[in-house]
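Certain chains of the assembly are absent from this excerpt, and the rest are unmoved.
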C-alpha cells in the first residue's frame, strides 16, 4: 500500500500542498481531478521522490520486490531522451535496470509500442514524433519498467478519443495485474469510467467516490 | 639556497664514461642542431675535443636557457657550455673554468645610419635580446636612461632584434660580438655597420657544479692543453674564420 | 625550395615530439576531465571544494611553471621523473582542468527533466551520467573541446622547458642559423596542417551527432 500522511509542500512562501492524506492500494486506479495550477503535478512528483516534502510522510508497505524506484511516473511533458530512438527510450532502461538482454528488451519494447499504435515508428527520435506519439512512447517507457505504483500526469492530453480509450484499457489491465495506478486528468469521462477511487484536489484533497 | 651538500661526482662520471653537457640548442653558432638533428657548433666541437682528452664522451642535452642553473644543480646536466658569460652573480651558484673566449658587446646600426658613436644613441631606440649579457652590460653602464623612452627594447632572440632594425623601428642593436658577426655574415655584410665603440668586454667560461672540483680541474687542464697545441685555434678558425680563443 | 628541403629532417624529428605529446594528452585528459566533472558536481561539499581548488590552481598558473614544478620541484620530495613522464603528467593534469569546466557547462545545460526521467525509471547515477547525460553533453561541448584540442597542439611547444625538441624549437634553431623567418613559417604551416586534421575530425564527429536535435 502507498500511504500518504499529512504531507505539505511549499515553493517559497506559496503553499501548494497543505496536509494531504490518502492511500492507494495495489489494483486501485486512483484518479485525481482538480483545476490547473492547484498542485496535482506537485503531488505525484512527491510520490515518486522528485520533490522533497516539507512535512508528513510517504510510506510503501508490503513491498513485493526490492527495487530502487517503486513509484514510476509518466511526465506531463514526457521527458523523452532525445538522443535515443522511440525503441531505445523503452529498451535502454530495461537493459540497465532490469538487466534484460538487448534482444529481450527490444522485443518487449516493440510489443509495448505496437500495443499503443506506434508500429513503424520505433526508429524515430523525439523530434520526429508528433505530440501524441511522444506521449505514447513515454507511457510505454513507464509501463515497461512495471513498477509497483505508477503515476500518470494527464496521460491522454494529446490523444484522440480512440487512443484515450485504448490507454484506459491498458491502465485497467495493469491494475488488474496488481499495479497501483494514480492518474491525473482533466478528462471527466475518462475519470468516471475508469476510476476505482476518485479524488478532487482543491485547498484539500477530497474523495469524491 | 646555498646548501652545503656539494659533493664531487668525478668517480661517477668516470664509471659512466659520459658527461652531460647542457646547452640551448637554438644558440647559433655556439651550440645548435644542424639540419639533420646533429648537435654542432663551436662550443660543441670544443667540448667533444676537451672531454675526449679526458677519456669521457659528451652527451648533449638541450635545455631551456632560463633553467640552466636549476638543471645543473638538480644533476640533470653536469656542465653548462654554451657561450656562458662569467658574472659575479653566477659565480655564487656555479664554478667557472678559466675563460676561453673574449666577447664584446658591439653596437650594430644600418649601413646608412647617422649614428657614429655611443653618444649618438641618445634619444634613439636601442634593442637587444632579453636576459642577455648585452642587456647586463648596458644596465651596468647605466646607459639606458639616455635611450628613447628611457628603456631598451627587448626581444626574445637577436633574430627579431635585427629584423626590427631592418624594419627601421629601432635604430641600433647591441649584441654579443660573436653573434653579431655570425648574423651579419649570414644576412649580408653591406647592410650593417658595427660602431668602433662598444659596451665593454666579457668572458665566456664553462659552468661546473659547485663541488665538482676534480671535473673543473681536469677540464681546465684539457682546455689549456688545447690552447697550447693549437687545436682550439683550429676549431675557432673553422667557425669564425680567425682565432679568437684566448 | 632547397632550403626548405634541407630543414625537413630536423623539423620532422621535432614533429614526432609534438605528436606524441598531443595524442597522449588528448587521450588521458578528456576522460580525466569527465571524471573530475562528476566529482566537481557531486553533492559532497568537500569534493566540490577540492575540485574547485584543483581547477583554480591548475588554470591559475602557467603550464610552463607546472612543468618546472613537476620536473625540478618533485625531486626535492624524492620523486624523480623522466622528462617525458613529467611532460605527460603536467599536460594531462593541466588540460583535464579545462575539460572539467567545459563538461560542467555541458552537464548544467541538460534539462532537469532528463535526470528526473532517469531517476523514476530506476537508472543509477552512473547509468544516468554515462547513458543519458554524457551523450547529450558531448554533442553540445564539441566546439569548446575543439578549441582546447587545438590550443593543445600549439601548447606542446612548451616541452622546450624540459629540454625536449619539438617542431617549434627545431624551427627556432633553423631560424637562428639561417638568420631568416622562413623556418618559423614552415613550422606554422605544419601546425596548420595538424590543426586542419583535428578540425576535420571534429567536424566529422559533429556530423555523427547530427542525427537528433
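Chains here go by letter, A, B and C, matching the order in which they are written, and residues are numbered from 1 within each.
Just so we're on the same page, contacts are C-beta pairs under 8 Å (C-beta built on N, C-alpha and C of every residue); 3 or more make two chains touch, one makes a residue touch a chain.
Treat the numbers as computed from the prediction; the structure is a model and nothing was measured.
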{"item": "Formula for the entire assembly, written in the chain labels shown", "value": "A x2, B x1, C x2"}
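What we mean here is this: only the chains that are shown with their structure count from here on.
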{"item": "Minimal step count in the chain contact network, chain A to chain B", "value": "2"}
{"item": "Chain of greatest Cα-centre distance to chain C", "value": "A"}
{"item": "Centrality ranking, top chain (CA atoms only)", "value": "C"}
{"item": "Rounded Å distance, chain A centre to chain B centre (Cα mean)", "value": "80"}
{"item": "Chain centre separation in whole Å, for chain C relative to chain B (CA means)", "value": "36"}
{"item": "Chain A-chain C separation of Cα centroids, rounded to whole Å", "value": "44"}
{"item": "Where chain B touches two or more other chains at once, by residue number", "value": "none"}
{"item": "Shared-contact residues (touching 2 or more other chains) in chain A", "value": "none"}
{"item": "Chain C residues touching chain B - in the complex, by the definition given at the top", "value": "6-7, 9-10, 13, 68, 72, 75, 160-165, 169-170, 172-179, 181"}
{"item": "List of chain C residues in touch with chain A within their complex", "value": "111, 113-114, 116-117, 119-124, 127, 131-132, 135-136, 139, 211-213"}
{"item": "Chain A residues touching chain C - in the complex, by the definition given at the top", "value": "48-50, 67-69, 71-73, 75, 77, 79-83, 92-93, 96-97, 125-127, 141-142, 145, 147"}
